[in-house]
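Note that this complex is displayed minus one protein chain, with the remaining chains in position.
Labels A and B are assigned to the chains in the order they are written; within every chain, residues are numbered from 1.
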Amino acid sequence: MPPTNFFQSIWAKKIRIIDRFYFSLILLVLAVLYYRSRYISVHVPFTEYQWEVYTILFFLVSFIVIDFWGDFILKCWLTVSGLVGKLIFYGLMIIVYFLILSPVFFIVHLFTKKKEETSSNWSKKMYINKDYQNMG
Amino acid sequence: MERFRVFFQLMKYLWTRRKFWLIPIIVVFVFMGIVLVISESSVVGSFIYTLF
Partner (left out) sequence: MYILGISAYYHDSSAALLQDGRIIVAIQEERLSRIKHDRSFPQLAILKCLETAGISIADIDLIVYYEKPFWKFERILDTVTYHIPFSFPQFSKAIPLWVKNRLWISAEIKKKLKYKGKILYASHHESHAAAAYYSSGMDNAAILTLDGVGEYATTTLSMAEGNKITVLQEQNYPHSLGLLYSAFTQYCGFKVNSGEYKLMGLAPYGKPVHQQKIYDHLIQSYSDGSYRLNMKYFNYSEGLNMINKKFIALFGKPARHPESEMDPFYIDMAASIQIVLEELVLKLVECTKSLTQKENIVFTGGVALNCKLNQKIVESGIFKNQYFYPCPGDAGSAVGAAYLGWHGYLQKEKTPVVHSPVYIGNSFSSAIILEQLDQLQIPYTVSENTTAIIAEKLAAGRIIGWFNHRMEFGPRALGNRSILADPRKPEMKDILNEKIKLRESFRPFAPIVLEGAAHELFDLHPANYDTMMVTAKAKPGALDLMPAVIHQDGTARIQLVSKELNSKGFELVEAFYQLTGCPALINTSFNIRGEPIVESPIDALRTFLYTDIDILVFNAEIMLEKNADTEKLKHIIKPVNYAAD
């Protein structure tokens, strides 16, 4: 897919309120996990980080409530995660292609004899699976 | 569940076709496919850009 299509398709995406709600919920869960892990060993009274919690809650609620803000944040997230995802995916493709497929290719070619030129190109050794229930 | 059935059928197919060398590649891709499809159909799905 050309890069312009990638960005266009993300920014043209329709984001529903429920999506924004879920997104905020996920962030909230992450925030809770973060604080739990940070303050798990020492007991800190709630008042100590009250303002941080309130700021986070403020942002989360505003994601849901304010149309533009929520859309913007979500689309930014989609762009960044999409790019990272694409990088990982193509990385994987390159790894599979060059590290797994290529050595196999050389091994297979070592063991297969080159087909000799003949006076016909009909193939009689057909693989036809008469079992209609089989996908191959 | 259907997808796992397809996966096993595919492995069986490669076995009967004696194409053992294709197995590792296919395992990687099939696994990737299953993860992607499952994640896309869950709540998290709307936050993952459809990669392909």
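To be clear about the criterion, contacts are C-beta pairs under 8 Å (C-beta built on N, C-alpha and C of every residue); 3 or more make two chains touch, one makes a residue touch a chain.
Treat the numbers as computed from the prediction; the structure is a model and nothing was measured.
Student: Write down which of A:Val32, A:Val80 or A:Met93 is the residue touching the left-out chain.
Tutor: Residue touching the chain left out of view: A:Met93.
Student: Taking the full complex into account, what residues of chain B touch the chain not shown?
Tutor: 2-3, 5-6, 9-10, 13-14, 17, 19, 22, 25-26, 29-30, 32-33, 36-37, 51-52
Student: Spell out the interface residues on chain A facing the chain that's missing from view.
Tutor: Considering the whole complex, chain A reaches the absent chain at 89-90, 93-94, 97-98, 101-102, 104-105, 108, 119-124, 126-129, 132-136.
The criterion applied here is as follows: only the chains that are shown with their structure count from here on.
Student: Can you list the chain A residues touching chain B in their complex?
Tutor: So the residues of chain A in touch with chain B come to 1, 10, 19, 22-23, 26, 74, 77-79, 81-82, 85-86, 89, 92, 96, 100-101, 104, 107-108, 127, 134-136.
Student: What part of chain B is in contact with chain A in the complex they form?
Tutor: Residues in contact with chain A: 6, 9-10, 13, 16-17, 21, 24-25, 28-29, 32, 43-44, 46-49, 51-52.
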